[in-house]
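Okay, handing you the structure first.
All protein chains but one are shown at their positions in the complex.
Now for subunit A:
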Amino acid sequence: MHTAPLSRGIGVAFKPQHFAALIADISGIDLLEIHAENYFGDGGLLHHQLERLCARLPLSIHGVGLSLGGAAPLNPQHLQKLKQLCDRYSPALVSEHLAWAGDGQQFLADLLPVAYTTNTLNRSVDHVAQLQDVLGRRVLIENPASYLRLKDSHLREADFLAELSARSGCGLLLDLNNLLINCHNNGGTADQYLRALPLHSIGEVHLAGHAQHRLNNGRTLLIDDHGSAVTEPTLRLYQRLLRLAGSRPTIIEWDRQVPSWTRLLQEVTRARQYQRGQVNDT
């Protein structure tokens, strides 16, 4: 197990179909991320693969279904499953989203937007504190992609995250693809966003590709589909973040139309060149 704090390195969101190529030569990546809920089963091949990988690489456990930003109380069974997973694998990083994905009755299988209000902030602080208490560790909270602005929101997302981090003690997982998507879809600029964030709280970075969706009025929405290579604007923003905040462990997310391991490694190599300062300003 690799539990030492991570300050740099490039990894990927793990796909079981890449296991054979990865275990044959693990040197291409520095860490690995899994979606927690995919490992809530008791045993079998997925856990066997993960045990072998964890013996050689630091792990990031990334939750997608806890609904930290939701109105319902956190599901105690879900919390326990997550704790068991963390106890079993001692991950270097644990993260979840500032979003909701269910209402206590049904799982909606998407990361849904949160109204940035004082009430939601208070509730999210409580939920994050509860999560950290159960796990006995600090977690990182990810900025979500959003396609709508909620009327009740009166705080900027970056201010909301800064306050959440200050009050709960959580770190932040900064998804630069989501940041660009939200600025494009809902207004604001990446510079304003970065200036409002407590950069020292960022414990991990996500990079991913996105799709475009044309609205009837001719505008485009950017969609966080994780179905393609990291875009150039996202990489340029990554470069800016690296200059402002220094290196952070970074994960490439490519979850749909999953590429070959060789192709994915090319993305890792490209991101590593940015992290090492080997790419000139564009």
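Please note the rule applied: a contact is a pair of C-beta atoms (placed from the backbone, for glycine too) under 8 Å apart; a residue touches a chain by one contact, two chains touch by 3 or more; residues count from 1.
Going forward, contacts and distances are computed from a predicted model.
J.: There's a gap in the complex where one chain should be. From "Succinate--CoA ligase [ADP-forming], subunit beta", "Sarcosine oxidase subunit delta", "TonB-dependent Receptor Plug Domain" or "Putative DNA-binding domain-containing protein", what does UniProt name that chain?
T.: Hidden chain, UniProt protein name: "Putative DNA-binding domain-containing protein".
J.: Could you tell which one of A:Leu148, A:Ala166 or A:Leu244 touches the chain left off the display?
T.: If we include the chain that is not displayed, A:Leu148 is the one touching it.
J.: Among A:Leu6, A:Ile34 or A:Ala101, exactly one should touch the missing chain; which is it?
T.: A:Ala101
J.: Quickly run down the residues of subunit A that touch the omitted chain.
T.: These residues touch the chain not displayed: 37-38, 40-48, 64-66, 70-72, 75, 77-78, 81, 100-103, 105-110, 112, 114-115, 119-120, 147-153, 185, 213, 215-217, 219, 221, 223.
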